[in-house]
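After the C-alpha cells below, expect a handful of questions from me.
A single protein chain has been omitted from the complex, and every remaining protein chain is retained in its original position.
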Amino acid sequence: MRRKQWILHKDHLLPFLRKLRKSRSLVAPVRNSYGDTMYTEMNDLDNESIELAEQPQNSLKSFFFPQREKLCHYSVDEAVGDSAQAYRFYPSLPESRAVVYFGVRSCDMFAVMYCDTIFLGGRERDVYYDARRRNALFITLACNHPFENCFCNAARTGPYLEMGYDLQFTDLGDRYFVEVDKARGREVVQQWPQFFVPAGDDDRQAHYQAALESRGLFRRQVHVDLAVQLLDQGEEPQALLAELSARCQDCGGCAFICPTCTCFNIVDQPLSDDRGERVRTWDACTFDGFTRMAGNHNSVQIISQRVTKRFYHKLRDDVLRHGRSSCVGCGRCVGMCFGGVDIVRFIDGLCAADDKRSEKREDGHD
Amino acid sequence: MTERSIRTIDSQVMTGRAGRLRLTSKNPYVPRSAIIREITRETDSVSTFVMSFIDELENNSFSYQPGQFMMVSVAHQGEAPISISSSSLQSDFFSLTIRNSGRLTKAMHSLKPGNVIGLRGPYGTAFPLEEMQGRNLLIVGGGIGMAPLRSVVHTCCRQPDHFGKVSVLYGSQNPGELCFQSEMQSWKEAGVDCRLIVDAADNGWQHQVGLVTDLLTDEFRPQKKKDLALVCGPGIMIRFVIQRLEELGYSPENIFTTLERHMKCGFGLCGHCHCREKLVCVDGPVFRRSQLGVLEDL
Partner (left out) sequence: MAGLATTFGSGAMTNSINELSSAQVILLSGSNTTEAHPQVARRIYDAVDQGARLIVIDPRQTAMASLAHIHLQLRPGTDIPLLNGMMRCILDENLVDELFVEMRTENYIPLRDLLLTIDLNEVTATTGVSIKDIARAARIYARAQRSVICYCLGVTQHICGTANVQSYAGLAMLTGHVEREFTGVDPLRGQNNVQGACDMGGLPAVLPGYQMVADPVVRDKFDRAWGVCLSDKPGQTLLDMTHGAGSPGDKLRAMYIMGENPMLSDPVLDQVEATLDSLDFLVVADLFLTETAARADVVFPAASFAEKNGTVTNSERRVQYMNKAIDPPGAARDDGWIIMELSRRMGYAMEYESSAEIMEEICLLTPIYGGMYHDRLIDNWGLQWPCSDRAHPGTPFLHKFSFARGRGRFQPASHVPPAEPVDSAFPFLLITGRSYHHYHTGTMSRCCPTLNREHDKPFLDMHPDDATRLNIPDGSRVQVTSRRGSCKFFLRYCQSLAPGDLYCDFHFHEAPVNVLTLSARDPEAHCPEFKLCAVRVEEVI
C-alpha cells in the first residue's frame, strides 16, 4: 500500500535530519548571530539553530543559480611558427551533490518549480542549474502563520502546497503531519520507517483545521488575479508606472531578492593576457544597461519605465508565456525596496484605479 | 487554479527531464573555435568576415538558414549576437558582416585572417524559406540591416528557379555606407532587381536620393496576394517601411522583419531580449508583422 500521510513526532525531527545528512548535505533556515534567518547549509546540527518561526530572508534561488558562477575559462595562445592562433574554452560544471532542503516555505518551493521551467524546460537545458538541481530533495513546511508581507494566498502558491514537494510537513503542535508527493519523498519514508507512523483521522482533522486557520491570518490583501486580468485586458497604467519609476533607485534589489527573477549577465573577466574566465552574474531589468545595445541604442525608455518591464514581465508576459504569473507572493521585495515601490504597491495602485473607474461607472448609471 | 498551474509547470519539467537523456553532454554555453579566412572591407566601419570552424566535424554538421544569428566571442571581450550574412548553399565557409559600433565589434575589426574567434549557434528563427518558394520577394534593407537579407539574396541567386521575382531596395545615409556594393553586379546577373538610395549623395552617385520608403512606389504593389516582403534595418526605418508596405497592400501575414536586442545567452534564458511576452532570441529575430503589436517598441 502506498500510504501518503504520516506523522513524525517533533522529538524525532533532529534524529531524522541526522539520518538524512549521512548521505546528503542539509540546507535549512538557520538563525545567524545577527538574528537573521537565512537558508543556510548546516555543518553542525547540534550547535546551529534551525529557525522555523521566521521567514528566511533569502530564497533557494542562489543554491541552484548562484549570484556569480564561472561558466568556463578560456585561453588565448598567439600563433607561433607553424601552429595557428588558438582560442579555446574549457567548461567548469559544478559537481552534482545530493542536498536535502528542509523547512522550505511553500512560496520558495513553488519558485523552484518555476525556475525549473525556465532553466530546464526551454530550448536548451541549463547544464549548470541542472547539475545543482538534479539531486535535490525538498521537505517543505506548510505556513500556519503567514509573515508580515506575505500574500501567497493571492499569488496561489501557498500557504499549503498541494504538490511539487517531496515531503510536506505541517506543524500540529507536538508533531508534524507529513505528506508525500514525489518518489524521492516516498523513498525517504521507506528508508527510515522507524520515524513515521501512519496518520489517523484525528491528525487529518487537525491538519485540515490548521490549513483553514492559516488562510485567515494574512495581513495583506493583494489582488494579484485582478492585476493579471487588468493587464491582460490591455490596461496600461502609465501615470502609476511613471510615479513608481521616479522613485526606483535602480539598485536591482527587487530582482536579486526575488525567488523567480532569473535574468543574468555573462561577462569575460581576463586573468592575464592569455587567459580568463567567462562568468555569469545575476542581472536586473531595472538596470539601464540591461537592454542598452552597442552604440547606446536602448529599447527601453529607462527613466520613465524603469519598473515597468519588471512588473509587466511578472504579471503579464509570464502569464502569456508560462500560464501563470511568476510572482509567488513571498513579499521579500516589499522589505527590500529603497523607494517603497514594490510589486504590491503596483498591484494596489492598479486595482485602486480600477475600483475608482467602476465606482464612476456605477454613479453614471444612477 | 493552484493545482492546474503547478501541474502545467510539473509536466514541463518532466518533458525537460526526458529531453536530458538526449542532450546529457551538451553544454550550450561553450563556444567552438572558428578561424577567420578572409575579410572584406565593405565600408569605413563595416567588414564581412568569412570563416569556418577549426574542427572539420563541426563544419560538416553546421547548418543554418537566412535570418539566424551566431553568438560571437572575441578574446576577453565577451559575446555579442551577429547575423549570418552568407547562404549555406553557396560555400562551406560562412560570413558575418559586422559594424564597428561597440567594444566587442571594435576588437573584431582589429583581427586579421588566421585569427580565431569563438562561436555558438546558429540561434533564432529564420526567414521562411518554405513559404517563400515560388513567391515574388520584395527585400527592403537599411544600412547594416542588409546583412541578414544578403543571406536571403544569396539563396535566391543560387536557386533562381525556386522563387518568383526578387527585388532588393537598399538605402543608407550616404554612398560610403552601402555594404556589398562589389557583389551587386552578380546579384543583378542572377536576375535580382537592385535599387539603391541614399539620404545624402556625393559626386558620382548615379542612383536615387532620399529615404528607402521613396523607392516603395506603386510599382512594388504585391502582384499576387501571396507576395512577401522582408524588411531589416534601423528600428525607425522598419516602422516607416512596414507602414508603407501595408499601404501598398501587403498583408501583415506576408511582411517579415527582424528585431535587434541586447542578448547574452541566445537561447531564451538570460532575459535580456524580452520584448513583451516574446523572447527575440528564440521567438525571433525574424518575426511576421502580424506577431508584433504596436511598432513603437522597435
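As written, the chain order gives the labels A and B, with residue 1 at the start of each chain.
FYI, a contact is a pair of C-beta atoms (placed from the backbone, for glycine too) under 8 Å apart; a residue touches a chain by one contact, two chains touch by 3 or more.
Model, not experiment: these values are computed from the prediction.
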| item | value |
| --- | --- |
| Chains in view that touch the one left out, judged over the entire complex | A |
| Touching residue (missing chain; options A:Gln85, A:Ser106, A:Asn149 or A:Asn265) | A:Asn265 |
| Among A:Lys4, A:Arg186, A:Arg247 or A:Arg275, the residue in touch with the chain that has been omitted | A:Arg247 |
| Contact partner of the left-out chain, one of A:Asp232, A:Asp288 or A:Glu359 | A:Asp288 |
| Hidden partner interface residues of subunit A, rising order | 33-35, 246-247, 249-251, 265, 267, 269, 279, 281, 283, 287-289, 292, 296, 338-340 |
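We take it that only the chains that are shown with their structure count from here on.
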| item | value |
| --- | --- |
| Chain centre separation in whole Å, for subunit B relative to subunit A (CA means) | 36 |
| Residues of subunit B touching subunit A in the complex | 1-3, 5-10, 12-13, 15-17, 19-20, 23, 26-31, 33, 35, 54, 73, 75-80, 101-105, 114-118, 235, 260-262, 264-265, 267-272, 274-277, 282, 297-298 |
| Residues of subunit A defined as touching subunit B within the complex | 71-72, 74, 76, 79, 84-89, 91, 93, 110, 113-114, 116-128, 130, 156-157, 161-164, 262-268, 270, 276, 278, 280, 283, 285, 290-295, 297, 299, 309, 312-313, 316-318, 320-324 |
